[in-house]
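For this view, one protein chain was removed and the others were kept in their places.
Chains: A and B, in written order; residue numbering restarts at 1 for each.
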Amino acid sequence: MIRLFGISIGLVFAVAVLWAFANGVVSVAPVVSQYGSFTEPTAETVFHRHPKELHLQSDGPLGTWDYAQLQRGYQVYKEVCSACHSMKFLAFRDLEQLGYSPAQVKAEAATWQVPGVNPDTGEADMRPGTPIDSFPSPYPNKIAAAAANNNAVPPDLSLITKARHGGASYVYSLLTGFQPQPAALLKEFPDAKTPPGLHYNPYFANLNLAMAPPLTAEGQVAYGPGNPKPTINQMATDVAAFLTWTAEPKLQKRHQTGWPVLGFLLLATILAYLAKQQIWAAIKPKKTAATGSSDA
Amino acid sequence: MSFPWAREYQPTNGLMKFLDEKLPLPRLVYGAIGAGYPVPRNLSYMWNFGVLAGFCLVLQIVTGVVLAMHYAPNALVAFGTTEHIMRDVNWGWLMRYAHANGASFFFIVVYLHIFRGFFYSSYKAPREMIWLLGVVIFLLMMATAFMGYVLPWGQMSFWGAKVITGLFSAIPVVGEPIQVWLLGGFAPDDAALNRFFSLHFLLPFVIAGVVILHIWALHIPGSSNPTGVEIKDESDTVPFHPYYTAKDGFGLGVFLIAYCVMVFFLPNYLGHPDNYIEANPLATPAHIVPEWYFWPFYAILRSFTVDFFFVPAKLMGVLAMFSAILMWFFLPWLDRSPVRSGHYRPLFRKFFWFGLIPTMAVLFYCGGAPAIEPYVMLSQLATAYYFLHFLVVLPLVSSFEKPEPLPFSITESVLGSDKPALSGE
Partner (left out) sequence: MAENDGNGEDGVRRRDFINIAAVSFAGVGGIAVVLPLVSQMSPSADVLAESSTEVDTSKIEAGQGITAVYRKQPLFVRRLTKKEIDEANAVDISTLRDPETLEQRTKPGHTDMLITMGVCTHLGCVPLGIQSDQNRGPFGGYFCPCHGSAYDTAARIRKGPAPKNLQVPDYVFTSDTVVSVG
């Protein structure tokens, strides 16, 4: 009885879903015959590009921080990105992890203005930052951010490399990927012309980005002596490295904890295997001489 | 427990004797996972996953309780407290990654445990109750995992909560009021977040309770084994301890190595980048997917794209998705073959390896892919086979199938002869 019931339910579901499949075939068939693919090509599917390759010292299971690069990246964030992008999950005190001394961090924090309260009147006010303050947002609220940026709210950068496919490579590609719209695109998709106020960038999912190219000239950020030349490429790499750190400050510690843990587990597992073999040797049917026979 | 040759617990010292008289906990453990539980001697490594699943439950409860000490279920700060855990709490990053990846590994282990059950028909009499309780545990796990994924309050959390509670809105008439009731509002917000947190904390302990029932029910008939032949006498069994404690210890080591590789070196590999974007009720991510362990069922849900007679596509998808799991409850009565193990069922084995397993692979893949062709059509074919396999193939195959000869006993299958093997006995 249960089987009859089951068989009929199974057939109902199977027929329903195959009916849906048949409908799918009918609607897909003309698309396939016309374009040779299952979906109609769009400017996005044809011209969107995967991030370029970017190699950072923090890559891979042995990755560590390049502190000089992170400091340069911080400088790029401060002088360029921070004009529009907040970084609210980072506090100035976190900069100590980049190799700055507590006194340097205190001085650095004081160069930023953060929202505060006037101690005499109690009114909202700006004051110099202290190490325990978070990085301030350039806009008082989301509406102001949208209003100042053609309705596109600049995303917070704290987690950006973890919040995008491709991570640091994506950030780097986006920063260096601004270019004129290819003629081939306009020829193939005349409707996909970049609207005014947006900027063509093939690394951005829908190709047209509200952000104007932020890194425009070599030397835009003046690196201190002993640092590489601040080419656009270098600045983009440095800030991508910095944003890898802001998204995952514990990355190096994680790697450094992981190896001893794995080593320990490997030894423990080998021992567990040997112990198991010893214990089972007694009742294994195979004739394995010399190992003890245990009558457990 | 139920075998006459099961060893009886002998307290070795005064304290244990005292305990044994007043509260026989050592006796219980001895009989449950100690030398007092006779287990078939021929279990393969596929029988390791029960213990591993128990380990995962403990791991999740321990790391979860720790995370709850630092997390706040409030829509304004939930995302921030999660980042606080990652950045400022001592070892907080480890706790969170251990918990997030622990959930994934819990599901890996449980899926292997379930599919072991499918292949060896572990659900058949006399183990129906073990199977039913197992399906209950799986459903509770899915609910717990879903609510846990909402807690970080990222974009996937928010939209996951909205979409999954939206499943209930497919129910005619009462559906939408039910969704509003579940969320405590018209969209996920503080009310939903708080109740999900509360239930996410509670349900693991409910799971632990059902796990105890699951193990209790297991000890009545004893463990199944790869031949599917029941235990005949003492030579078919070995005591759980030390034989299977040692084997499970080794299995645990292998499990922990794989787990730690993920936690320490690829902690976000099984997650989705969009969940590192704070929840935004006004913008849906371009491509929303649940966590990987829901993909097969998500693919089934999305397969029903057209109305079927008077049943709307949405309702059909929801019904199919829930049926896909609920029908497992009926397996013991759908599959009537007298032979348990797939090793001795030639036709069943073909359907398992060339039907069910590829189907699951397709459903996993398509559930994680965007809802575009050809993925939808592929998952439609897979969905059809999925239902046919459990509801049509399994009930019918036993009528046509001629099982291969079974070994006389477990001992024979191991030794090639049915002589007592334990040298000392």
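Quick note on the criterion: contacts are C-beta pairs under 8 Å (C-beta built on N, C-alpha and C of every residue); 3 or more make two chains touch, one makes a residue touch a chain.
Here the structure is a predicted model, which means the values were calculated and not measured.
A.B. asks: Looking at A:L98, A:A192 or A:A272, which makes contact with the chain not pictured?
C.D. replies: From the options A:L98, A:A192 or A:A272, the contact with the absent chain belongs to A:A272.
A.B. asks: Sort through B:V39, B:L57, B:L94 or B:V263 and give me the one touching the missing partner chain.
C.D. replies: Selected residue, touching the omitted chain: B:L94.
A.B. asks: Kindly note down the residues of chain A that lie in touch with the hidden chain.
C.D. replies: 91, 93, 131-132, 264-265, 267-268, 271-272, 274-275, 278-279, 290-296
A.B. asks: Contacts of chain B with the missing chain: which residues?
C.D. replies: Those residues of chain B that touch the unshown chain are 62, 66, 69-70, 84, 87-92, 94-95, 242, 249, 423-424.
Convention: only the chains that are shown with their structure count from here on.
A.B. asks: Calculate how many whole Å lie between the centre of chain A and the centre of chain B, each centre taken as the average of the chain's C-alpha atoms.
C.D. replies: So the centre of chain A lies 31 Å away from the centre of chain B.
A.B. asks: Going by the contact rule set out above, which residues of chain A touch chain B in the complex?
C.D. replies: 2-3, 6-7, 9-11, 13-21, 23-25, 28, 31, 38-39, 61, 89, 94, 155-156, 158-159, 162-165, 205, 247-250, 253-255, 257-259, 261-262, 265-266, 268-269, 272-273, 275-276, 279-280, 282-283, 285, 293, 295-296
A.B. asks: Which of the residues in chain B end up touching chain A in this complex?
C.D. replies: Within the complex, chain B contacts chain A at residues 35, 41, 80, 83, 86-87, 93-94, 97, 238-239, 242-243, 246-247, 249-250, 252-254, 256-257, 260-261, 263-265, 267-268, 273-274, 276-278, 286, 303-306, 308, 311, 313, 316, 320, 323, 327, 330, 333-334, 336, 372-374, 376-377, 380-381, 383-385, 387-388, 390-392, 395-396, 414-416, 421-425.
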